[in-house]
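Heads up: the structure comes next, in structure tokens.
One chain of protein is taken out of this complex; the other chains stay put.
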């Protein structure tokens, strides 16, 4: 289970939800980070996909992710799109999860690259997002 | 000089004006229909252009048009874009002017094809447009 | 080395209303649907994923939120490419140009297998709102658009001129819509499949005079994936395939109407592109077993059929009314149901035409199969057929 942090404001740019991705967002709202894993080659994908991008097998299963990883790269965005102006500057980063997945997300602190990080859930009033923070 | 008809409402989709096309719209507002004519091959263009599309000569002069022509094709538009909904159905037509120019414009009446027509100025509060009507 | 392009696989979404309104709690996402179709088409072709070297996309409508869709899809499918990955745009010809781009990569030896694909989602935007954008394509934004000319208004004027010059009638033109609906009734991916009568067509509300609701294209969403390959690859698969015998393109140098008076209802570009394609293939219109034409309105099918030499000039509407262009007739046209009944998700419409040709030429068209279909012709257009792209296609079994 990921730590859940309550945020008072709605998401600046809410993600859309499809019949397929609904599972991801519902789980996330409850503190579970999940993605799809190929039933043939067993590799994970992120974002979750209905097919395996690695071997094009059409059967995938939902699988939990630890949320533990390492900060690969990071920046702070000062010049922001309209919807994000109120929160600028804000940090984003690229995280390599232990399961061998690379993803991008919000970054809650200014951390040196290669630091171990852990994903957390940001619970906005209109739905969840995810972010990375330092471990411990 | 073209007949000028006053219209109470602003144009549904006002044309833009460039430094070059300003002359056309200013003249039209005063009842004069003008376009460009090549100083080399002497052919007219419509819409007015800074270069001659017929021979690519770069020098053109403004020249008056009679506004007299023949109705080549016509329709009445019932399913209209948002900005034109209030005026639908409305007629538009293709007119071949005596000077050898084909243009499209509003059509004020339901006329048989090949009828002689004459262009008129529609003076809207925000600027002019042009239309075709029957002769005499 | 001279290379030949073939269509070896295909998959298409049934045309219809797939897109959800922006405020719907659950969205249908273009990329999820298209990725599935890619797998379908590649399985149909029988090639390996690693054989694919290029992807040519018809551009998405601006309503598709995911931008840079082509490179996004290359990622979604984790598909490295040595040939081109790009999106192309060209009015109704868009998918035809994407097909060409994929074919060119094969002709130039940059890929042995290439995908031509795309998705057109637009139905959640109302027609009146959509036309606020599409009318900016109907001619000069400052000298033609201010009159409220809609894209199909040009075709309506073609219809008026055609009736006037050739002593034709609205009823003759409307018969094309009846014929196309009868074809669509046999096509599982068509948007409208319930048969209609001439009386039904004539009873519809006017859209752009003299064309009523059933004589103009409906709005809808669609997606298609075509798998193209060099003929060596196609031959090695041991399945029926379609050879691109030839192509022709011509742009007349005008957009919608020419400022120099000409014969507007003689589609000079379709005539020229068609002649180029026929000559390159060493065939003539009489050799065609069927034609699948880009024809948003009934009148356009008539004019394009005449320009491509399939029906005599000025006699196209009459010939359609007499059943010559129906399945079983002399030259079946738009066996898919055409743009009025199969549907018209505009930026992928030429893909749907090529899909129908591939079905016919591989003998998979079921109840609407043209017996022994060996040669077919298809077209796509820009503007008021100011430009035409024509392909002659051949069955290889």
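Residue numbering begins at 1 within each chain, and the chains themselves are lettered A, B and C in the order written.
Here is the rule we use: contacts are C-beta pairs under 8 Å (C-beta built on N, C-alpha and C of every residue); 3 or more make two chains touch, one makes a residue touch a chain.
Model, not experiment: these values are computed from the prediction.
Student: Considering all chains of the complex, which shown ones does the missing chain contact?
Tutor: Displayed chains contacted by the hidden chain, ordered by label: A, B, C.
Student: Looking at the full complex, which residue from C:59, C:325 or C:349 touches the chain that isn't shown here?
Tutor: C:59
Student: For the chain left out of this view, which of B:50, B:66 or B:110 touches it?
Tutor: B:50
Student: For chain B, enumerate the residues touching the unshown chain of the complex.
Tutor: 16-22, 49-51, 53-54, 56, 58
Student: Using the document's contact rule, name the residues of chain C that touch the chain not shown here.
Tutor: Chain C touches the chain not shown through residues 29, 59, 62, 65-68, 70-72, 74-91, 93, 97, 100-101, 104, 107-108, 110, 133-134, 136-137, 140-142, 249-256, 258-259, 276, 382-383, 386-387.
Student: Tell me where the left-out chain touches chain A, residue by residue.
Tutor: The list for chain A reads 11-17, 21, 45-47, 53, 72-85, 87-90, 92-94, 96, 100-106, 112-114, 129.
In this text, only the chains that are shown with their structure count from here on.
Student: Distance from the CA centroid of chain B to that of chain C, rounded to the nearest Å?
Tutor: Roughly 33 Å, centre to centre.
Student: Centroid of chain A to centroid of chain C, CA atoms only: how many Å?
Tutor: It comes to 41 Å between the two C-alpha centres.
Student: Go ahead and note the Å separation of the Cα centroids belonging to chain A and chain B.
Tutor: 57
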